[in-house]
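With one protein chain removed, the remaining protein chains of the complex are shown where they sit.
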Amino acid sequence: MLEKRNPPVGARPGTLAIPEGSPPPRIYLFDYSEETLVEGLVDDLDDLEPYTRTESTTWIDVQGMGDEAALWRIAEMFGIHPLAVEDAVNLPQRAKTELYDDYQLVIARSPLVEDGRLEVPQVCILIGRRTLLTFQDRYFGFFDPIRERIRDGIGPIRRGGPDYLAYAVLDVLVDRYYPVVEDLSERLDELEEVIVRDPQSEDLVGIHKVRRDVATLRRVGWPQREMVSEMARSPSPFVSEDVRVYLRDSFDHISQIMGRVDFCREVAVGLMDIYLSNLSHRQNEIMKVLTLMASIFIPLTFIAGIYGMNFEHMPELRFRGAYFAVLAVMVGLAVFMVGYFRRRGWLGRRRRRRPD
Amino acid sequence: MLEKRNPPVGARPGTLAIPEGSPPPRIYLFDYSEETLVEGLVDDLDDLEPYTRTESTTWIDVQGMGDEAALWRIAEMFGIHPLAVEDAVNLPQRAKTELYDDYQLVIARSPLVEDGRLEVPQVCILIGRRTLLTFQDRYFGFFDPIRERIRDGIGPIRRGGPDYLAYAVLDVLVDRYYPVVEDLSERLDELEEVIVRDPQSEDLVGIHKVRRDVATLRRVGWPQREMVSEMARSPSPFVSEDVRVYLRDSFDHISQIMGRVDFCREVAVGLMDIYLSNLSHRQNEIMKVLTLMASIFIPLTFIAGIYGMNFEHMPELRFRGAYFAVLAVMVGLAVFMVGYFRRRGWLGRRRRRRPD
Amino acid sequence: MLEKRNPPVGARPGTLAIPEGSPPPRIYLFDYSEETLVEGLVDDLDDLEPYTRTESTTWIDVQGMGDEAALWRIAEMFGIHPLAVEDAVNLPQRAKTELYDDYQLVIARSPLVEDGRLEVPQVCILIGRRTLLTFQDRYFGFFDPIRERIRDGIGPIRRGGPDYLAYAVLDVLVDRYYPVVEDLSERLDELEEVIVRDPQSEDLVGIHKVRRDVATLRRVGWPQREMVSEMARSPSPFVSEDVRVYLRDSFDHISQIMGRVDFCREVAVGLMDIYLSNLSHRQNEIMKVLTLMASIFIPLTFIAGIYGMNFEHMPELRFRGAYFAVLAVMVGLAVFMVGYFRRRGWLGRRRRRRPD
Amino acid sequence: MLEKRNPPVGARPGTLAIPEGSPPPRIYLFDYSEETLVEGLVDDLDDLEPYTRTESTTWIDVQGMGDEAALWRIAEMFGIHPLAVEDAVNLPQRAKTELYDDYQLVIARSPLVEDGRLEVPQVCILIGRRTLLTFQDRYFGFFDPIRERIRDGIGPIRRGGPDYLAYAVLDVLVDRYYPVVEDLSERLDELEEVIVRDPQSEDLVGIHKVRRDVATLRRVGWPQREMVSEMARSPSPFVSEDVRVYLRDSFDHISQIMGRVDFCREVAVGLMDIYLSNLSHRQNEIMKVLTLMASIFIPLTFIAGIYGMNFEHMPELRFRGAYFAVLAVMVGLAVFMVGYFRRRGWLGRRRRRRPD
Partner (left out) sequence: MLEKRNPPVGARPGTLAIPEGSPPPRIYLFDYSEETLVEGLVDDLDDLEPYTRTESTTWIDVQGMGDEAALWRIAEMFGIHPLAVEDAVNLPQRAKTELYDDYQLVIARSPLVEDGRLEVPQVCILIGRRTLLTFQDRYFGFFDPIRERIRDGIGPIRRGGPDYLAYAVLDVLVDRYYPVVEDLSERLDELEEVIVRDPQSEDLVGIHKVRRDVATLRRVGWPQREMVSEMARSPSPFVSEDVRVYLRDSFDHISQIMGRVDFCREVAVGLMDIYLSNLSHRQNEIMKVLTLMASIFIPLTFIAGIYGMNFEHMPELRFRGAYFAVLAVMVGLAVFMVGYFRRRGWLGRRRRRRPD
C-alpha cells in the first residue's frame, strides 16, 4: 500500500539507496536559447561537460538511477550538494523545495494509473542559474508536451530561463492530477448510481478503493500544495518574479485539485453510509417475508394439528360440516393476519404513514 | 459530479480551453457617469475601441466564450494579461483574486439550481482603473438587478467607479447563495419530519443529495470566502478604501452562508443516524412479532403433534375429557407466553421499565 | 430550521429588509450621568433631538423595526452610516463588530427558548461617543436587569460612558447562554439515564434535538466569541482601556460556554452510540428467545410427526411403552438443548466467559 | 454533568455568587524567607494586617467562600481588583491568567475523583509582588506536599518568591492529572480485554463513562494548557525569568497529559467499534443456529406430515419397508443439509475460505 523505503537506518547522509529495478540512467539533453536549439540523448557523460558553461538554458533529464557512479559524476560536474543528490535518488520523498548554494531543489510527485493501480512517482527538479536538472527513476513520459513546446519555439518557453522551464515542468506534473481526480469522481458517480438502486458487496470494494486512492492523493498532494505555495511566495535567487506569477497559477490548480479530492472523500463516506443503510433496509425486507409466512401459517398448522390428535373423545370430529367450519376459520385467520400486516405496512406497496 | 476540465496537460500557459458548448461571445456594454449613460449590445468589436479611453466607467459583460479570436481581440484592446484571459476562460476555477499591472482579477462562483441539480458557474471579473470586464460562459441573468440600478441612477452606483460596480457584482453573486442554503435547510426540515416518524428508503437518497450539495457548496464557498476576505483586507490600487468597507459586508454574508452550510452538514449527519436507528428499531419490531408467533404456536403445535402419534398404547387417548384437558393446557401455555412477553415489553403498548 | 432571510438579491446596499412581523419601533430612552437620570418611552421622534447634543450618556433602545422612515430618521439624527443601519435591521446577521466614523457597530446574538424551540435573536449595538443605540426586532426583556442597575445608581454603571453600558449589555447577552447550555446538559443527563437502562425510540428524537440545538449554538456562538475577543483585544476610539478589561471577562464567559457546548456535542454523539448498541443488544435478546423456542420444539415436533405417519408397517407403534420411550427421548432432547444453550450463555443469567 | 453556574444574569460585575454549600473561609497562613518561617490558621482577619507589609513571602490560602464580607475584607487588605475577586469566587471558570495592576490572576483546575465521579475543582491563584493568595471553595488537600517542602526548607522553595511558590502550586495541580489519565488508561485496558473476548452490555456503559471523563478532561485541560503556555511565554512583572524556565516544564507536563487524553479518546472510539462488531458477530452466530435447526427439521417435518395425511388412497402407506425408506430419506436429507451448512462454514469450526 505504501511504497517500500529501506535505506539502511543509520546510514551516512548522502548514501544513495538506488530504487530497486531502476534502469541505468538515460540522459536526455536540451540546450536552447531563443535562436538556438540542441537536443539529444547523451551516451557519454563527458559530452555533458561543455554544457556546464554555456549561457543558453540547459535541461538535463536523467531517467533511471541504476548507476551510482554516473549520478555522482553528474552531481560533481554541475556542482550539486550531496544532500540534494540523496533527495533526488532516495525516493519516495514528500514534495518539498529547498535552497542550496547553487540550486533550488524541488521534489514533486505526479499521479500515474498503471494496471488500475494509482501510483505517484517522484520527479526531482534542480533549478540552477542556467541549468535545469530533472531526475526520475524511469521514463514516465511526463515531459513530452514540454519537449514539443521547446521544439516549436512558440510562446515564452524559449525566451525563459531554467526557472520558466521548471514552472512548465511543475505545471505539467500538477495538471496530471486533474484526470485522476476526474476518474475518481466518475467512479463515485457510477458507484452512487448502483448503490442507491441495488447495492452489491462488490460496490463496497469499489468504495474502499476510491477511499484508498483519495487517501493516497491527500498524502502526496497536501505537501505538494505547500511546496508550490512556498515557491510562489518566498523569494529565491533561482526563480524570477515573473515566473512566480505563473507559479501562483499552479498553486491555484493544486489547491483546486485538493478541494476536489476532499470533495470525493466526503462523497465516498456518504456512499458508505448509503450502502450500509441499504443493506439494513434489505434485511428488513427479508425479515418481513419470513415473519409474514411464519405468522400466517404457524397458527393455521397448529389448528390442523389439534384436529389431527387421536383422542377418542373429540366431539367436533363427528359434527357434519366441522371440517368446513375449521377451513373457514383458517381462511378467516389468514385474511385477518394479512390485513394486520398490510395495515402495519409490511405487505404490498408501502405507503408513508400519515402523521398521527 | 465534478465538472470536467480537460485543458490538454502540458499546454502552453495562455492556451484557452474554450468550454464545450459555449456560445460565441455576446457583449453587453454600459458606459456611465453620474450624468451620462450609454448601454447596449455590441455587435462589432471595433465599436468598443472608443471606450478604452473614456473617463466614464465602462462595464463590458462578455457572455459566451465560443470565439477565441474575439476574446484575444478584447484582451488586447483593454491590455489584459494572457494569464488573466486564461483564468477567465478556462473554467471552472477556484474563487481567487490576483493583481496584475492594469487589472485586478477576481474569479467568483455563484450557485444555480437547474433541473434540480446544483451547479456553481464561474464569473470572472477584471477591475481596471476605469473599466470593469465580466466574463461568463453563457448568460445566467445574475446581473439583471445591477443593470436596473444603473439605469435608475439612484444610490451610489452611478457615482462609484469600477470598484464599486465590482462590489455590486460580487455582492449579487454572494447573495445568490442564500436561497440555495435556505432550500437545503428546508429539504432537511422535511426529511427530518418524515424520518423521525416513518423513514423510507427514498429519504436516504434525499439525505445523500443534501450532503452532496453541502459538499459542493463547501468546496466552492470556502475559497470564495477567502477571496472576499482578501479583497476586503489587502490594499489594492484598483479598489478604494470606501469600497472595501462594502466588501467587509460581503465578507460577513459569505461567512454567514458558510456557517449555515456547515450547520446543514451537521444536521444531515444527524438525520442519517436517525434513519439508521429507525431502521434498526423497525427491524426489532418485526423480530418481536415473529418471535411472538413462533414462541406461542410452536410449543402448542408440538403438543398437538404428540397426541397425533399413532402408538397403540397411549393411555391418555382413551381418557374422557383428555381432549379438553389438553386444550386447557394449551390455552394456559399461550396465556403464560403472552404474559411473559408482555412483561418483557414485547407485546402491547411499551412502557419504560422502572429502574431496578 | 434556519431563519429565513430574503432581502432581494442584488438590492442596493442600504436597502432595509424589515423583518416580517416586526412591530413599529417603540423607543425607550435613558439619559444619565452620575447625578442625573432621565428615562421613558419616546412617542415623538422629535423629542430625541436634544439628546443628540447632551454630555450625559444617552441610551436609545429601539424595539421593533416595522417603520422604515422612522429608522432612517433616527439614523440621520445620530449620524449613523447607512451600512450600519442595514446591519441593524437586516437580520439575522453573524455576530461581528465594525468601526465606522462615529460609531462602533456590534452585532450580538442571545439565545431564547420559546415554546421549547431554541431561537437566537439578534441585538445590534451602536457605541457612539456619548450615545448608545440598541436595536431589537421586538422586545425580548434582555435589558431589564441593566435598567434596574441604572436606576439604582450603585456600581460603576452610572459613572461609565456608553462603552461601559455596551459592555453591560453584551455581558447580559452572553450570560444568557449559560442557562441554555445548562438545560442542554440536563437534557443529556436525563437521556443518558434512560438510554443506558432502557432506550426508547423517543429518546432518539431527544438526542437529535439536543444535537440540533448544539449545532445552532455553535453556529451563532463561535462568531460571537470571535467578536468579543476582537473587542477586548483591538483598540477602538469608542471603547476605553478600562472597559476592555471587563470585556476580557465576557470573553472568558463566552469561551467557557463554547467549551461546554462542544462538551455537550461530544456527549450527545456518545449517547447516540449507546442507543444504537442497546438496540442491537436488545435485538440479540429477541433473537435468542426465538432461536431457543425454535431449536427446542422444532425437532420435538418432528419426532411427533414421525409417529403420526400412517404407514401400515411401523413396528414401533405396536411396542408397549414405545409411547413413553418416545416421550422420554423428547424430554431428554429438550434437556440437552436447554443445557447447550445455557452453556453458550443464551439462557438464564449470563456470566462472563472465562478467558480460554 | 456540567457544574451548575447560576450567577444572576445581568448582575453588576463584581457580584459574588458564593458557591452553594461553600463553608466559611478558613485561612491558612505561611510567611517565610530563607531563614524565617511562620505558619498557622488565622482566626481573626485583623491578624493578617501586618503581613501586607512584610518583605518575606506571604502565602494566604483561603479555603471556603461562605462569607462574602470576609472575602471583600481580604481583597481590600491586599489591594485586589474586584473583577479578580469575582473570578476567584464565581466558579467554575475556565483556566486563564490575567494581569492586574498589583496581581497576576491565575485560574487553574485540578482533577479529583470522588465516589467514582470525576470532578475538576478550581483553584484561584493571585501572584503579587511579595504575596501569594490562593482560593479554593473547600479544602482539597492539594497543597499538603508544598507545605511540607516549605517546612523542610530544602530546595529552592524558601529562597524563591511568590512566583516560585505559584509555580510549585501550579505544578502540583498539573501533576494531579497524571494518575487520573493513568486510571482512564487502565479502565480502557480492562475494557479492551473483556470486549475483545466477550462483550457485555455493562462494558458499553464503561466505555461511555471513559468517553465522558475524556471529554471533561479535554474541556478543562485545553484552556489550562493554553494558560500555562501563556505564563511560560509572555513576560509578566510578577513572574521572573527563572521561574518561567520551570513553567516551561509544567507546560511540557500538561501537553503530555493532553496528548494522552487524546490517545484515550481514540482508543475508546476504537473499543466502541469493536463492541458493536462483536454484537453483530454474536447475532450472526445466533442466526446460524436458528437457520440450521429450522432448515434441517422443517423439511423433515413436512415429509412426516405428508405421510400423516389420512387419504384413503395413498399407495405408499401399504408398502412394506416404506416406513424405513422414508426414515432413510429423512436421514439422507439431514446429512445433506448438515454437509451443505458445513461447506458454507456455518457449522463446526470455521476455517477461512481460500481465495477463489
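Just so it is clear, A, B, C and D label the chains in written order, and each chain counts residues from 1 on its own.
Rule of thumb we're sticking to: a residue touches a chain if its C-beta (ideal position, glycine included) is under 8 Å from a C-beta of that chain, and two chains touch if they have at least 3 such contacts.
Keep in mind the model is a prediction, meaning the values are calculated, not measured.
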Missing chain: touched chains present in the view: A, D
Among A:52, A:236 or A:310, residue touching the chain not depicted: A:310
Missing-chain contacts mapped onto chain A: 1-2, 4-14, 83, 86-87, 93-94, 96, 98, 194, 197-198, 200-201, 204-205, 208, 211-212, 215-216, 218-219, 222-223, 272, 275-276, 279-280, 282-283, 286-287, 289-290, 293-294, 297-298, 300-301, 304-305, 307-310, 314, 316-323, 326-327, 330
Those residues of chain D which, in the complete complex, touch the missing chain: 144-146, 149, 154-157, 168, 171-172, 175-176, 178-179, 181-182, 185-186, 188-189, 192, 196, 245-246, 248-249, 252, 255-256, 259-260, 262-263, 266-267, 270-271, 273-274, 276-278, 280-281, 283-284, 287-288, 290-291, 294-295, 298-299, 301-302, 305-306, 308-314, 346, 350, 352-353, 355
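In the analysis below, only the chains that are shown with their structure count from here on.
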Separation of chain B from chain C, taking each centre as the mean of its C-alpha atoms, in whole Å: 24
Sequence positions of chain A contacting 2 or more other chains: 308
Chain contact topology (line, ring, star, complete or other): line
Pairs of chains found to touch, sorted by chain label: A-B, B-C, C-D
